[in-house]
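One chain of protein is taken out of this complex; the other chains stay put.
What follows is subunit A.
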Amino acid sequence: MDNFTVGVVVFPGSNCDRDVSWALEGCLDIRTKYLWHESSDLSDVDAIVLPGGFSYGDYLRCGAIARFSPLINALDDFVKSGRRVLGICNGFQILTESGFLPGALTTNKNLNFICDDVELDIVSSKGGWFNDGVEKQTIKLPIAHGEGRYHCDSDTLKKLVDNELISLRYKNNPNGSSFDIAGITNEKGNVLGLMPHPERACDETIGGTDGLFTLKSLILK
């Protein structure tokens, strides 16, 4: 795993790209490489993180414009190859807008931008993103979003439940998400999107380490 490299995508308006890179390199000793959104060459990265922020100013809808970048166009083959993609916050919004994950993320029920630590239940460890071997059932991660209310129709929700695609649920739903959903995976398990920020919970000095496992699992096959 010496040469394992995680690509951290940078859109105009991304603002958690450096946090993700710092958490991976500084806390986990995993090599990273910034990928500008206009790049479509993903041949030298082994996994990809779509970080939080406000890509393209969140114009039209969060993640709607990012979907048309060359990098997102190249992501389809990357995902099909089985390599892992983690979308955090705005990254999760981009993954739903571009159809890699079902549903949509829209305005928080109470209209507030919520910046807080939240308790999350690990519902499924599909893809191994949250299975830390000690059977930890609840984790605490920070959230920071104004448009994090997960919405999907009842057929999609049934599919998510039946196929164990719901990874995380809020203990005290802060934004009105359907079924308290905070994070989901695709059917294969190699794509995870979540609203909470694991990269902001990778060091005890900033309040916790519950995000470490998820970032570390980027190196899983």
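Everything that follows uses one rule, which is that a contact is a pair of C-beta atoms (placed from the backbone, for glycine too) under 8 Å apart; a residue touches a chain by one contact, two chains touch by 3 or more; residues count from 1.
Keep this in mind: contacts and distances are computed from a predicted model.
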item	value
Chain not present in the shown complex, as UniProt names it (candidates "NADH-quinone oxidoreductase subunit K", "Metalloregulator ArsR/SmtB family transcription factor", "ABC transporter permease subunit" or "Phosphoribosylformylglycinamidine synthase subunit PurS")	"Phosphoribosylformylglycinamidine synthase subunit PurS"
Listed residues A:T107, A:N173 or A:T209, member touching the removed chain	A:T107
Interface residues of subunit A (partner: the chain not displayed)	60-61, 64, 68, 96-97, 102-104, 106-111, 149, 151-153, 176
